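For this view, one protein chain was removed and the others were kept in their places.
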Amino acid sequence: MTLLAVTGLTVAAGERRLVDAVSFAIAPGEVLGLVGESGSGKSLTALALAGLLPEGIAVTGGRADFAGQRLTGLTERGWRALRGRRIAMVFQDPMASLNPFMTAGAQVMEALRQHHAEPSAALRARCDRLFREVGLDAALHPGRRPHQLSGGQQQRVVIAMALAGDPELLLADEPTTALDAAVQAQILALLRRLVADRGLAMLFISHDLGVVASVSQRVGVMRHGRLLEIGPVGRVLRAPSHPYTRELVDARSRLAGEVRAAASGEEVVLRVEGLAVAYPGQGAFAAPRRVVVGVDLTLARGEAFCLLGASGSGKSSVARALMGLAARPAGRVELTGRVLPPGLAARRDPLSRRIQMVFQNPYSSLNPRLTVLQALTEPLMTAGVPRAEWRARAGAALAEVGLAAEHLDRHPHALSGGQRQRVAIARALLADPAVLVCDEVLSALDASVQGQVLALLQRLRRERRLAVLFITHDLGVARYLGGQVGVMAEGRIVERGDTAEVLDNPRHAMTQGLLAAEALPPAA
Amino acid sequence: MDGAASAAAARAPVPAKPVRRRLPPRLAAALLLVGLALLPGLVGLLPGMPDPMEQDLLALNMPPDAAHPLGTDHLGRDVLARLAAGTWLTLPTGIGGTLLAAGLGAGIGMLALTLGGVVAGAAYAAFDLLRVLPGTLLALLTAVVLGNGVWPVTLALGLAYAPLFAEVVRTAHAREMASDYVAAARVFGLGRLAVLWRHVLPNLLGPLITLSAIVLPRCIVTESVLSFLGLGVSPERPSWGRMIADASGFVEDAPHAVLAPMLALSALTLGLSLLGEMARRRADPLRREGRP
Partner (left out) sequence: MKGALVIGGALLRAAGLVAAIAIVVFLLLRTVPGDVVDVMAAQGDLNAAQQAALRAELGLDGGLLHQFGHWAAALSSGQLGQSLRFGRPVAEMVATALPVTLGFAAMAFALGLVLAMALAIGAVLLPRSVLPGLVEAINLWSIAMPTFVAGMGAILVFSLWLGWLPVIGNLPVPVVILGLDIAGQLAKPLLEELREAMAAPHVRTARAKGLHPVRIALAHVLPAALPVLLALSSVALAGLIGGTMTMEALFGLPGLGSLVLNAVHGRDLPVVQAVVLVLAVGVVAINAGADVLRRLADSRLTS
C-alpha cells in the first residue's frame, strides 16, 4: 500500500522546468532520501507536495496522490486541511523558521490548537508530551523565545510543531544542514527514533549523501530537476547505476583516502605565539568577549595545518587576526623569521604580503562591479608592479589556477562558485605569499567542485612550496591534506598533532565528538 | 556548470537590443504631466507676453478671454503670465534645494566617514538633529532670521533634506566596508582613500541620483507650502504657492486664479514623483532602499 505516489511531477517557473517528470512512491512508515546538489530541484519537489511553492512557480505536469487523495490541483483550502494534520514539513534554518516574537511553547500550542479540538488543559498536556518526545525539557523550554535556544533546540521545537497534528508524512528539507556536526548527529538520531516510534513516513532531503544514507531506506538522486536513479540505499552507494551518482559517491570517499605524510625538514615560515582576540562586549559596560585565547602554531614551507572545530570555536577569528582584520589582537606572529605587527596598518609593509587569505564565500569576496582583471590587479597595485605588466601577470595567475585568460574581462556573476574561488586564490597568489590562509573555502561549493579546488591547493603546495593554514569543520578535508591538525574549542587549541595520529587516536572530547558526528556512508 | 552557475546565468543581463516600441504608459503619462506643467513657463518666454507684475485695476478677477487666456487675479494681473513666471521660480528653487541637500548631505557625510571616528560621530549627530526638525520648522527659522527670498528657502530645503542623503551615504559606506572584497583589498595593503575610490564611490552614485529624483518633487511641494504660508519667496513674486494663497481670498469671484496654479502644481508634482518612483524601481528592483 502506498502512502504517497508521485508520477511524472513537473514544476516550472514560466518556461523553465525546475522539476522534470519526477516519479517515486513512499510507503507508510518508510523513509525515502532525496539527494542532489543546489539547483537540482529536490527542495521544490517537497514544497510542491505541501502546496508551498513560491510565487511564480507552479506544478505544470504530472500528479501526486496522498492516501488516495489527489494533491495536484488542490485549492488552498484543501491544502490547509492537509497541512500539519497529515503532511508536515520541516525546513533548513530553524532560527528563521520560528516566529521571533512568540515563545516556543506558544508556537507549538498554536499548532496543537489548530489540529485538536480539545480544552486548553488537555492541549497543554499534549504540548508537554511533545516537548519531551523531541528531547526538550517541558518545564524549561516552552517559555523561551527562539533566540534563547541553541540551533539544535530550535530545530527540535520545529519538529515538535510539525508533529503536533500527528501527521503521517514528514517532509524534511535539509533539516540538519545549518547545524553543527555534533548537533546534526543528535537530530538525525531523533528523526530515526520518531520514524520508528510513530510509524512516520519521511521524505528526507539533503545535499549530503552521508547524512541521507544514515536515515533513509531508499534514496533517489536528483540533478537539474531530473530523478536520475532511485533504489535501496546500500545498492545505490555500492553499485550506482548512473555516472553522476558515482561521481557523488566518489567525491566523498576521495576525501577519506590515504593520509599524506607530513612534510619535514623545511624551514618554518609562520610562527604564532599566544595569539588572542577579544571583541568589545555588547552594551556599554559588558565585558569583552574572548574568542581566541592563547593560540600557538608553527608552519613550515609546503606544510599544511588544518584548524578544525565547530562554529564559534574561534578558528575564523584566528585567520582574520593573522591578516590584520581583528581589532586589537594580542600575541606574537613571526612571518619568514620577522615579526609581523598586528592590524591593518602593517598590511602596507611588504613583509605582510607573504601571508594571504582566501575567504569562505566566493559570492562576496569579489566586487560584483569589477571585472576579474580589476579584482586581480589589487595585489599588483600595492606591490608597485608597473601597469603595463598587469594583464600578463593576471593571465598567468589564472592559468596557474586552471582558468582561461578569457575570464579576465568577465564579471563575477558570469562565473560559477568554483571558478570564483579559483579567481580568489589567483588573486591571493599574485601577492606571492609564503603562507596561504584558507577560511572554510570549500563550504559554499558543491561537493563535486570541492574536490577540484582541493586538488588545486595540493598542487600549489607542491609547486610553490606554499604553506597552507586550512580552516575547516570537515574532517575529510583534513585527512586529504595531511600534515598537522589542531582542534579548537572555545578559543583554544585543545588537541594537536599529525593528522593521522590525531584522527585515529583522538584524546580530547571535542575531537571525539567531531569524529562521531562524521556520517560516512554505510558499507562504503 | 553546477546549479549555482546555471541559476546565475539565467539571471545575468541579456545584452539589450534597442527596441522601437511605444513608451510604457506610466512613463508617457509622467512625461506628459511634466510637460503640461512646464508649458506655461515656456509660453511665457515668448515675446509679447504681459508683465506678470503689471496690475490692471480696471480688469480685476476677469474670467479667461482673448486678452488673458487664463484670466486675471484680484489685482488685475494676467494669470498666465504669473503662472509662467512662477515656473521659473518654483522649479529652480526646487532643483537648487535638492542639489544643496545632496551636496551637504552626501558631501559632508562622505568627508566625515572618511575622517572617521569622532568626526563622523559628530557629523551624523548633527544630521540626526536636523532630521528631527521638520522642514516647515526649519523654514520658520530661516524666514525669521533671513527673511523672505529664494536663498533662505533654498537653504531651508537643503537643510531639511540633507539628512536623507547623509543616510544613504552612511548605509552604502557601511555596507561596502563590511564586505569581504573590501577586507581583501585592505589585506592587500590598499589605503582607506583607495578603497573609497574603488569600492565605495561607484556604488554611491546610483542611490544618490535615485534619491535626488525622489527628493525633487518633495522640495517643490515644500517650497509651495512655504510660499503659501508666506514663508517662502518674497510676497510679490509669483510662486505658485503664493498665487494660491493670494487667490484663495477671492475664490468665489475668480476660481480660475486659484485653479490654474493648483493644477500646474499637482501636475508637476505628480509627474516628477512618478519619474522618481520609476527611477527607484529600476535602480533597486530586489533590494528595497531605506524609505526616507
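Going in written order, the chains are labelled A and B, and every chain counts its residues from 1.
The criterion applied here is as follows: a residue touches a chain if its C-beta (ideal position, glycine included) is under 8 Å from a C-beta of that chain, and two chains touch if they have at least 3 such contacts.
Here the structure is a predicted model, which means the values were calculated and not measured.
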The listed residue (A:12, A:50 or A:442) that touches the chain absent from the view is A:50
Contact with the hidden chain, among A:164, A:310 or A:436, goes to A:164
Which residue from B:50, B:149 or B:255 sits in contact with the chain not drawn here?
B:255
What subunit B residues would touch the chain not displayed?
129, 132-137, 140-141, 143-145, 217, 221-222, 224-225, 228-231, 241, 244-245, 248, 251-252, 255, 258-259, 262, 265-266, 269-270, 273-274, 288, 291-292
Mind pulling the subunit A residues that touch the left-out chain?
50, 52, 54, 80-85, 88-89, 91, 93, 96-102, 110-111, 114-115, 145, 147-148, 158, 161-162, 164-165
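We adopt the following convention: only the chains that are shown with their structure count from here on.
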Please compute the C-alpha centroid of subunit A, do the same for subunit B, then give the distance between them in whole Å.
47
Which of the residues in subunit B end up touching subunit A in this complex?
1-12, 179-181, 183-191, 194, 198-199, 202-203
The residues of subunit A that touch subunit B in their complex are 16, 37-40, 224, 323-325, 344, 347-348, 352-353, 356-357, 359, 361, 364-367, 369-370, 375, 378-379, 381-382, 413-419, 424, 427, 431, 446, 448-449
